[in-house]
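The complex is shown incomplete by one protein chain, all other protein chains being positioned as in the whole.
Chain naming follows the written order as A and B, and within any one chain the residues start at number 1.
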Amino acid sequence: MATQHSRSAARIMMAPAVILLLGWMLVPLLMTLWFSFKKYLPLRGGDLGWVGFDNYVRFISSSSFWPSVQATLIIVGGVLAITIIFGVLLAILLNQPMWGQGVVRILVIAPFFVMPTVSALVWKNMFMDPVNGLFAHLWKFFGAEPISWLSEASLQSIILIVSWQWLPFATLILLTAIQSLDSEQLEAAEMDGASPLSRFGHITLPHLSRAITVVLLIQTIFLLSIFAEIFVTTQGAFGTKTLTYLIYQRVLESQNVGLGSAGGVYAIILANIVAIFLMRIVGKNLDA
Amino acid sequence: MGQIKLESVTKSFGPVEVIPPLDLTIEDGEFTVFVGPSGCGKSTLLRLIAGLEDITSGKISIDGQDATHVPPAKRGLAMVFQSYALYPHMSVRKNIAFPMKMAGVPVDEQNRRIESAAAALNLTDYLDRRPGQLSGGQRQRVAIGRAIVREPGAFLFDEPLSNLDAALRVGMRLEISELHKRLKTTMIYVTHDQVEAMTMADKIVVLQAGVIEQVGSPLELYRAPRNVFVAGFIGSPKMNLLTGPEAAKHNAHTIGTRPEHIAISQTEGTWSGTIGVSEHLGSDTFFHVKCDAFEDPLTVRAGGEVALKYGDKVFLTPDLTQLHRFDAQGLRIA
Partner (left out) sequence: MARAVTPQRKALNTAIAWGIGLLIFFPILWTILTSFKTEAQAISDPPVFLFFDWTLENYSVVQERSDYMRFLWNSVIIAGGSTILGIIIAIPAAWSMAFVPSKRTKDILLWMLSTKMLPAVGVLYPIYLIFIRMGILDTRLGLVVVLMLINLPIIVWMLYTYFREIPGEILEAARMDGASLKEEILYVLTPMAMPGIASTLLLNIILAWNEAFWTLNLTAAKAAPLTAFIASYSSPEGLFYAKLSAASTMAIAPILILGWFSQKQLVSGLTFGAVK
């Protein structure tokens, strides 16, 4: 429903965004590929020539590789599960009639405004510190031995911190979706004798599927690359070394750009597998 | 200032040809109505003239100048949309001023034209309101006002009354006709309602499936429909179209007779039948009569006070001077 003129205008107007993103994607990607086939140590001799797939073999056969993939998936999966489940429950709660709904909503959204470095630092020192953290005080109050959270339950701690940051987002999207649910549908189901639980399962939950998809997509995009939370808390120790962090260490800490780049290519492949999988669901769900 | 000529214009959406080659000339100052059932391509045709869609092939000229590749803004046409398409963030005054602002009309000239358009359209009290605060009829007037102030070569109306309720529609119909008489500017008006077409048009273009079925004045179309489609489409209630042995008696495949051209009698006549549903309008009564000779009931117009009721036996006699005859292809037999 448009003219040749507007179609060509559309192409021109889309060009800057497309070209910029294409450049942003391709140039560093090609450079990463290039480095990944080289022995490249910027502080120890620089470019030491082509090494074929050496970096790839070394990166994948390193003892840190598979644990890092595992840590990544556990963190992403854990945060997704927690934020979606609690997000649905919180959204239903916030949708109930109550006093001061607006204020509660602000309280619940607030963690989203907190920058990751701040939230990681606050959680690490003021809550999870085994001596002075609030959790330690709480444990002692109940006569339990304080836990050194970030070393003894490191993955769970990271998941807790990141979930705290993302729960507001999930809740808000799901709340918006619940509010758009036609109340007549629920009333009709009630007339048909459906129990609250089956009303939730048969009407509310399917209605939320699109919102859940959006949460899934957007959070995965951001969670795959969480960095600051680990950088500030454990620096990758105690089994919290995600793929992102492992590569970061190879590139910046060991200054082995070739090896890090090979890792980067693996990370890109992993991200693409997740992306293809997600885009399938989202593409289908977005039109609805 | 406003002759529009289409020469073998076609339009395809992908592989689907919605308008096969079409020729049409709209004379300067004419009120032309495109009418046809929904999906007949009348709105598409209007959008082609407006320049909102490209024609696939052919030529459009406005005032003798080739406008085929001229963008909509430069064609000197104004359009009133079905949804009115008012700018919701602007006051009525700003809405009406917008096309003049785009054209760089000086501000005092803008104000002069706004005042006179507002006076003509009864909008003077509403100039500072937003469209959201207006009724449907008022929004319609703002849309017309926005079109008038441009002093365009031609006005294009895309089903402008279809969002109004019935009473308002009759009023706006008169206002638009009045406007045309006053401005004497070319107007092209798209509607699916043949009553609007008959009451407003100088020239009616009947379209079906992208094809022009007939072009002519309302009375030409009424008196001499070129084919069965036009015969059935123009006139209210619809013409009775009859086939079978009775049609063969008149050397035709189909014969048509309008409800107002059939005499009804309880004693004698050509076709015998039984009264079915009757619709009393006060001035007229429309009887649906099931005749033995035809499968479908015939519609017959009679006076408002005719006392016939459901199940009465009657006889119908068509006025043979007003009988329309069509061949097997549906074309009129002269």
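Basically, a residue touches a chain if its C-beta (ideal position, glycine included) is under 8 Å from a C-beta of that chain, and two chains touch if they have at least 3 such contacts.
Computed from a predicted structure; not experimentally measured.
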(request) Using the whole complex, pick out the displayed chains that touch the missing one. (result) A, B
(request) Return the single residue from B:8, B:65 or B:83 that touches the missing chain. (result) B:83
(message) Among A:60, A:147, A:194 or A:218, which one touches the chain that has been omitted from the display?
(response) A:218
(message) Going by the contact rule already stated, which one of A:24, A:53 or A:66 would touch the omitted chain in the full complex?
(response) A:24
(request) Would you write out the residues of chain A that touch the absent chain, in ascending order? (result) 1-2, 6-7, 9-11, 13-14, 16-18, 20-21, 24-25, 27-29, 31-32, 35, 90, 93-94, 96-127, 132, 134, 137, 141, 164, 167-169, 172-173, 176-177, 180, 183-184, 187, 210-211, 214, 217-218, 220-221, 224-225, 227-228, 231-232, 243-245, 247-248, 251-252, 257, 260-261, 263-265, 267-268, 270-272, 274-275, 279, 282-283, 286-287
(request) Quickly run down the residues of chain B that touch the omitted chain. (result) 50, 52, 71-74, 77-79, 81-83, 85-89, 98-99, 102-103, 146, 150
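Methods note: only the chains that are shown with their structure count from here on.
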(request) Please compute the C-alpha centroid of chain A, do the same for chain B, then give the distance between them in whole Å. (result) 59
(message) For a test of understanding, state which residues of chain A touch chain B in their complex under the given definition.
(response) 1-5
(request) Mind listing the chain B positions that touch chain A in their complex? (result) 51-54, 71
